[in-house]
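Dropping a structure here in structure tokens format, bear with me for questions.
With one protein chain withheld, the remaining protein chains of the complex are depicted in position.
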Amino acid sequence: MTMSTQPLTPEIVSQEGNAMVLSMGPQHPSTHGVLQIMLEIEGETVVKAEPEIGYLHTGIEKTAENLFWSQAQTVIERMDYLAPESNSLCYALAVERLLGITDGIPERARVIRVLFMELTRIASHCVWLGTHGIDLGAISVFFYCFDLRENILDLQEAAGGARMHPNYVRVGGLNGDLPNGFLAKLDAFIEKFPGRMRDLRGLLQANPIFQDRTIGVGILSPEAALEWNVTGPSLRGSGIGYDVRKAFPYTGYDSYDFDVPVRSEGDAYARFLVRLDEMEQSHRIVEQARRRLDTPGPVLIDDPKVTAPPKETIALSMEALIHHFKIVSEGFRVPPGDVYQSVESPRGELGYYVVSTGGNRPYRIRTRPPSMYNLQSVKGLAPGNLIADLVVILGSLDPVFGEVDR
Amino acid sequence: MQSSTIKKNLYNVGAILKGLSITFGYMFRKRPTIQYPSVKKQHAPRFHGLHELRRYGDGQERCIGCELCSSACPANAITVIGAENAPGDRVSPGERHAARYEIDELRCIFCGMCEEACPTDAIVLTPRFEMADYRRGSFIYDKDRLLVPIDAGVGAAPDERPGGIPGDLGRVADIKSTTDVAEGYSATWRGEILKTQRRGLASQ
Partner (left out) sequence: MNVNLTIDGVPVSVPKGTWLVEAAKTVQQEIPVYCYHTKLGPAGLCRVCLVDIEGMPKLQIACNTPAAEGMVVRTRGARVEAGRAMILELLLVNHPLDCPICDKGGECDLQDYAMAYARGNSDVVDPKTRKPKAVDLGPTIVLDEERCVVCQRCVRFDDIIADERQLVVKDRGAHDIIATATGSPYRHNFTGNVTELCPVGALTSKTYRFKSRPWDLNRTQTTCTQCAVGCQQFADVRYGTLLRTMSVENDDAISDGWLCDRGRYNIGFYASPDRLTQPLYRKGGSFVQIGWDDAFALWGKAITDAIAAKGTPSVGAIGGGRLTNEEAYVLQYLFRKIGVANLDWRSGRQRQATPGANGGALTDIELAQAIVIAGESIEERAPVLWLRVRKAALRGGATVVHAATPAEAVAALPAGATRVALVWDGIDLARGRAFADAFAGVAELSTYVASEQGNARGAEAMGMLPWSGPGYAAARARGRDAAGMFEDARNGSLAVLSMFGVNPVRNAADGAAVAQALVKVPFVVVSELFLTETADRATLVLPAKGAFEKTGTTLNLAGDLLPVNAAVQAPDGVLSDLEMLLGLAAQLDVDLPRAEELDATVIEHMAHAPEDFGFGDSRFASDVASVPEDVPPATILSGGGTWRHDPTLATLQVETPSSQPVGATA
């Protein structure tokens, strides 16, 4: 991996002619995080672009190796901080498969997981849409998006206790059932969403400035997209309808009725439209999940060797107290083995390759962060475009750097 | 000027006017902005904010110094050192109490696992989130700052038998987790919450 210690690679510096080397970032506002792109430019035109990653390296994968399986969830959730549930769900699914308890997860927990998966997708796309708009000079979109996102964060806070990292999805189910009053709040959101979506579309979709800036910019051919391992909306904007939810359904996604939006143009505008459509499809799934939530039921697997028993029982039963004590102080043990589990995160295929040696801590957690692979394609997309268009291309790929650098 | 260009320009003007009409429309809607700090957001009851150590209704500390919170903490933010209760000068019910209890709020990631680990519902995350200070050292909260006022205890202490475990276990957490979301918690003063909860417990 190229580290940023040598940002000026010799092949760039040795270019002849009018070429000039420009460092874009890592503090550039349009890089949506701490990304540095070494640009070789001729006038305003990008000849070569070299993304330099690693400015936000947090060592989460390594940290997780020193935590219990249950504790690792808290740091893994922080990788893609705009869509925390996608991280924690993917990790929980992987560990559940290693434990062999996938089939035992209660139905209600699976529904709530889907609900939050899709809510977090809408929230994440809200941030993308708002910042993408700001990059192109559309300020109002940002406010309307963040207002909508705030409603979702409120729901996360109500269920999990924190706006951004609720630590709600757990191995074996969820950390507690939905609180009283949650469904009313959710209904209000479901009702509010279509109107807000109409407004957002009205502001940008037909806007000539927006269209001029995005149509025909950063065209990613289907072949190139596959070569760069691009996934998610960016891939579907290039005409390939690959979606993990449909291809490898998890958590009962096969029982929901939704479409996978695909566009064939492959430019920034196509990716924009795919994401907008996706938000509406997520809304459809949220509505379906909401209907299933009227049935009460358990939200955590009843397996005392994996999940701590309910707290009120530890004052009554010695067995429960011992299991509580041991699971809190030593964590649960996971049988030896390895597993790859992926989910469709708002950015694409998010995967965890989890290795267990039979202990109470993960031996290795390897992340397949969609942002990282999507970001690589900048190298192929940027040449020939103006510097100003690079901002559009970056925005349309929607990278999150907590995930890229992890 | 060609007619197609004129058509396109007209269309563009139309699209821009449509967009402007949307923003104009929002001027007459209810603003979602909260005038912080003069108005404070009502947080959900489950909100993970600043910790506090609770007491029983009789003023004894709930914490028994078992260190489960510190072992559950993924960020190693909690330090507990236990000690034996002197007969006659009991800090907590049972034989053991926390001689030292410190949380480094700068390390804390507010995941709430300490709260889940606590076998006596002693450590609880409150909705208080305003912790700004000038020195890093002042983020290490010790027992003096974590313990609630002596009159803000909740629940009846377990019987005098050493090693008893509180009978109201889970109910304190219950109140926290099943309170109506719409009611919310005020982040202003932690004692207020406790007194609300004490009333809640008494009525059960």
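Order of writing sets the chain letters: A and B. Residues in each chain are counted from 1.
Rule of thumb we're sticking to: contacts are C-beta pairs under 8 Å (C-beta built on N, C-alpha and C of every residue); 3 or more make two chains touch, one makes a residue touch a chain.
Everything quoted here is computed from the prediction, not taken from an experiment.
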item: Hidden-chain contact residue, picked from the options A:H323, A:R347 or A:R406; value: A:H323
item: Chain A residues touching the omitted chain (full complex); value: 302-305, 309, 313-326, 329-330
item: Residues of chain B (touch criterion as defined above) contacting the omitted chain; value: 64-68, 70-71, 81-85, 87-88, 90, 94-96, 119-120, 160-165
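Rule of thumb we're sticking to: only the chains that are shown with their structure count from here on.
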item: Centre-to-centre distance between chain B and chain A (centres being mean Cα positions), rounded to whole Å; value: 27
item: In the complex with chain B, residue positions of chain A that touch it; value: 67-68, 70-72, 74-75, 78, 140, 144, 147, 150, 154, 157-162, 165, 167, 175-176, 179-182, 184-185, 199, 202-204, 206-209, 308, 310-315, 321, 324-325, 328-329
item: In the complex with chain A, residue positions of chain B that touch it; value: 11-12, 15-16, 18-19, 22-23, 26, 32, 43-48, 68, 71-75, 109-113, 116-117, 119, 121, 125, 165-167, 169-171, 173-174, 177-183
